[in-house]
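One protein chain omitted, others in place.
On to subunit A.
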Amino acid sequence: MMSHAAYVFASYGIATLTAVGLCLWVIADGRARQRELRELEASGVRRRSAEASTGEPR
């Protein structure tokens, strides 16, 4: 039998791990997609809408 405090800390621990893990996954996913976009751009592939304009493609 765990003490009551152990249940509380286990709850907050799991909540922190899940929330931080989710944030890190979203950030890592975003960075990976941006890197792919930059690589494609560097190899000269452009979106049609970006080709039509003079501005930087996003």
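Structure notes:
The working rule: contacts are C-beta pairs under 8 Å (C-beta built on N, C-alpha and C of every residue); 3 or more make two chains touch, one makes a residue touch a chain; residues count from 1.
We adopt the following convention: contacts and distances are computed from a predicted model.
Among the names given as "Helix-turn-helix domain-containing protein", "ABC transporter ATP-binding protein", "Sigma factor AlgU negative regulatory protein" or "Heme exporter protein C", UniProt records the absent chain under the name "Heme exporter protein C". By the touch criterion stated above, the residues of subunit A touching the omitted chain are 2, 4-5, 7-8, 10-12, 14-15, 18-19, 22-23, 25-27, 29-30, 33-34, 36-37, 40, 43, 45-47, 49, 53, 55, 58.
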